[in-house]
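One protein chain omitted, others in place.
So that you can tell them apart, the chains are marked A and B in the order they are listed, and the count of residues begins at 1 in each.
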Amino acid sequence: MAKVVLESLNKVFTSKIGKDVKAVNNFNLILDDGEILALLGSSGCGKTTTLRMIAGFETASSGQIKIGERLVNDLKPAERNVAMAFEGYALYPPLTVKDNIAFSLMREKISKEKVDSKVMEVAELLEITDILDRYPPSISGGQQQRVSLARALVRDSDALLLDEPMSQLEPQLRAVLRARVKDYIQHNKKTVIFVTHDQTEAVALADKIAVMENGDLKQLASPYEISAKPSNVFVASFIGEPPMNILKAKINTVEEKLKFEILNDENEKTFSIKFNKDNIKKENLAKLANDQLITLGIRPHKIFFNEKESNFDGKASSSSYHWLGDQVHIGIEINGSSIIGVADRDFEPSSDVKLNFPAESINIFDLETEEVILNGL
Amino acid sequence: MRFNIWGVLKILAYIAIIMFFLFPIAWIFNMSFMTNDEILRKVPVLFYEPTLKNYIGLWKGEIAIEGFATMYVYFKQNLINSAILSVGSVSVTLLLGVPAAYAFARYKFKGGEDIAFTLLSFRFAPALLIILPLNLYFSQIGLYDSYFALIWVYQLITLPLLLWIVRGYFEDISPDIEYAYRLDGHSWFQSFWRISIPLAKPGIAAASLLCFIYAWNNFVFALILGSSQIQPVTVGALAFITASAIPYGLIACGIVVSVLPTLILALFIQKYLVQGLSLGAIKG
Partner (left out) sequence: MSYLKLENLSKSFKDDKVISNLNAKIDKGEFFVIFGPSGSGKTVLLRLLSGIMLLDNGEIEMDNQVINEFQPEERDISMAFQNFALYPHMKAYDNIASPLRANNKNISDEEIDQKVKEVASLLKIEHVLNQFPKELSNGQKQRTSLARSLISKPSVVLLDDPLRNVDAKIRFEMRLELPKVLKEFNTTVIYVTQDFREAMALGDRIAVLYDGKFNDINSPKSIYQNPSSLTTAKLFGDPTINNFNATIKKQNEFVEVDIKGEQIKLKRKTNVQDGECVVGIRPEDIILSNEPLENSIQVEFRTKTPLNLRIVFLVRLKNGLELLCSTTEEESRLIDENKKMYISFLEEKSHFFDKETKRNLE
């Protein structure tokens, strides 16, 4: 497996009528050997185009693609030594599932026993041992997707490229197959790049996530960092289910305590969150200006319930209560502003809800540029 | 430089193809404005003195041919016959065919596919096979020489055509849209009339045009099953060829006039043909 480097990668789709489409803008990436990268974004953001450029199905408008030490821009897909699992599966209809998976292995000089054992290994991993003798048209979409994935996993290549590899999987299988696939990839030290629009999948599988929107790379970081230290509002609200609470606020630094006055759509004050200035790092305090309007973000599961003391003024009431088995989602109204909180499954809200917004979980973003000012006070 | 050569070659190819197809038509168009003398000249001429004699002759019903006597022409009646037969056939076909296409598209009933195929198979058989028996039967039941009979026979050509085209368009409409209209409170017929038919408009328009063309151009049925009273232009053109003279200019004129209605109809229907079908009402 090899290192993948993308330098100033650009893709522009020129059009004779109308405007050119900038599908991928100045994309920079260094992926080490054995790392797993997720290209995450909603449809049309450029993630699939980027993957196809790495595979060689799309030529880059400018920029460099290096796999291992080789510059591969001018190489055909077959020459790049990458394995790919396509979104449309692309299985060979006249071959059985077993032969589909073994197909690429048969080109390499491996003994038949070795091929069989490798195929069985991935088949057991993805729970498709019972359909090895069937033909692609006779199996379900979810099964076809697993075969396509098996076929890509079993190959020895410099890099493994997966396009929405688990989108059609039966929901009951997803968690366990994800865990097994991750185990296999890590065990075999493969370098993997996969495309997904499902942030749950990205967070579960990847070492690094590249969040994309409109061709731009919004943030490239580990799942933990993207979740805890989002660099802009887009990334902050894209990752996380339920999504981060995004509120407009005005900073008040002149009073004894640091206050964030939360504003509603008409810019009226609804409630304020207060913090002791002694508990806040000096360099962080310096980044906040009095009367400054900012975007404040706090993740639902970072809101603490059942605290004896709340650190906001205003009356909170619960407007909705969703019990979801391993957690509860609570909709909270405070003087007209709405937020969502996540609590333990045993939590039951009373009429007067006590909550605490911990300082380390408050994210501050610039109101106009939407770039981060502080991740945690 | 490379770019230039290909571009020029492309343009030359276009011109060649266009000339190949349009040349006969352009020639006939020219001929309709020429007198027989000019047409029959040994060396064809590009420039000539256009004359409207042919057109006037067609309209008036008689034309004087140089060197011969006056020729009487019943072309106007032929035109009217063509119109009656074609419009009549297409109307009947629409009335029967559109609901039938809907039935085939939406309802799976026993023998449905067999019936549909049988109807299509009518087009496989050459007209000549059935023309003589049909002539006998029609004469016996007194249907010889009637518009009604010919329109009925024309259904053999037009109905299968419309069925197979329009059926496809109905199949492309998601049934959920029709259900939604029913659940809004409208009856089945209202759903058919206000949802299914408007959404299948491109198909119905295209099919109608094709049926019209086939009906208009039909020769054999009209020739055998009717007398000169009801003969359309296809048969009527035969009358131009007499023992004494062949008025090419007149024939060319007749051709131009015959083609005109179909051409106008096609231009008129074009705007319905261009519309896309599901128009984004269904996801994706």
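Here is the rule we go by: a contact is a pair of C-beta atoms (placed from the backbone, for glycine too) under 8 Å apart; a residue touches a chain by one contact, two chains touch by 3 or more.
Given the structure is predicted, the values throughout are model-derived calculations rather than measurements.
Among A:D20, A:D183 or A:E360, only A:D183 touches the chain left out of the display. Across A:V72, A:V203, A:I262 or A:V372, the residue that sits in touch with the chain not pictured is A:V203. Contact with the omitted chain, checked across A:G331, A:P358 or A:G376, is made by A:G331. Among A:R174, A:K229, A:K248 or A:K269, the one in contact with the hidden chain is A:R174. Counting over the whole complex, chain B has residues 174, 176-177, 179-188, 190, 195, 198-199, 278-284 touching the chain that is not drawn.
Touching the omitted chain from chain A are residues 42, 170-176, 178-180, 182-183, 186, 197-200, 203-205, 223-224, 237-238, 240-243, 301, 320, 322-327, 329, 331, 340, 342, 345.
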